[in-house]
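Encoded as structure tokens, the structure appears first; notes follow it.
Missing here is one protein chain; the remaining ones are kept as they sit in the complex.
Chain naming follows the written order as A and B, and within any one chain the residues start at number 1.
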Amino acid sequence: MKRIFLIAMLVAPLALADPTPQDVQKLMQRDFHARGQAGMDRVVQDGLQRLCTESRDNPPAGAAKAIEADQMKTIVFPEGSLMGDWKRGESIAQNGRGLQWTDKPGDAAGGSCYNCHQISPQEASFGTLGPSLRQFGKLRGNGQEIQRYVYGKIYNAKAYNLCSQMPRLGLSGTLTEEQIRDLVALLLDAGSPVNQ
Amino acid sequence: MAGPMKMRATLSGGVTDVRVLMTHPMETGQRKDPDGKLVPLHFIQNVTLKVNGKTVVESQISQGISRNPVFTFRIKGGAKGDRIEVSWIDNHGETNQTETAVA
Partner (left out) sequence: MKKFLGFFCVVAGAAFCNSLPAQDAKKEIQRYQRMIAEGSPVELFELQGEELWKKPQGPNKVSLEKCDLGLGAGVVKGAYAGLPRYFKDADRVMDLETRLLHCMVTLQGRKREEAAARVFGSADRPSEMESLSAYIAAQSRGMKMAPGLSHPKEKEAYAMGRAVYFHRAGAWDFSCASCHGEEGKRIRMQDLPVLYKPEHARPVVSTWPAYRVSTSQLVTLQWRMNNCYQQMRMPEPDFGSDTTVALILFLTATGKGEPYRGPGTKR
């Protein structure tokens, strides 16, 4: 028994404990510096980022449901119609600027949507990190409920899937209410190229 | 002040392969700088290839060629030790040249 205890004592320190998210954050707080509009507040993980990091994007179901409900409360739905102008929406989806230290604060940002998604058929340069959005409105209709879903998802994708890689474009202040409405139209408007 | 130029000439199977790298901005005159001003036309206009002092290729190239161009020339025949010289002159009158022996 004593021998086993001694061996265990020997082995334990040799196994390096992996750095925790707190360790990484502390190092980043020392090693990063604010530049342009990118402040050091961005290095501080919120609860969601912490949990997703700890669980390698596979959080326990109970905690996920609870935090998703919290995230849902952050979504600010506009008054009136949730559908804007799909032509403006296409430009917003194409635009990859916003929130970087090279971007001028106050300049209009984009959603960088084509980085990850296929959207309008005429755009051949699209990423595959997210699902294709072709025919989105055609397949699901464009009633109140689906409009609300699309708006909410763009505003805060984590309310629907906690550790999603999709940025919280509304909550982060990347896109305005009007811009998100234009994106809703891009996906749902019967006249949008997405639904042809 | 022209940037570095590098050349390699190798003889293989009766053909001399010449590969030359040039440093040059090759500005088309259509590009805008970060302040929105047009960057003026600045490109290599003539490239000359000489073998043992005799001109074998005289080429006129345009601003369509990319920055830091790489050219290759294949010469039938030639012998080890032949002197290869490549020179260029751009639209500002700036020149550069490099010389190497066929290996």
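Descriptive notes on the structure:
The definition used in the following text is that a contact is a pair of C-beta atoms (placed from the backbone, for glycine too) under 8 Å apart; a residue touches a chain by one contact, two chains touch by 3 or more.
Since this is a predicted model, take the numbers as computed values, not measurements.
Per the touch definition above, the residue from A:M40, A:A69 or A:A190 contacting the chain not shown is A:M40.
Against the chain not displayed here, subunit B makes contact via residues 3-4, 6, 8, 19, 21, 23, 25, 61-62, 64-74.
Residues of subunit A that touch the chain left out of the display are 16, 18-21, 23-25, 27-28, 30-35, 38-40, 42-45, 48-49, 52-53, 56-57, 99-102, 114-116, 125-129, 158, 165, 167-168, 172-174.
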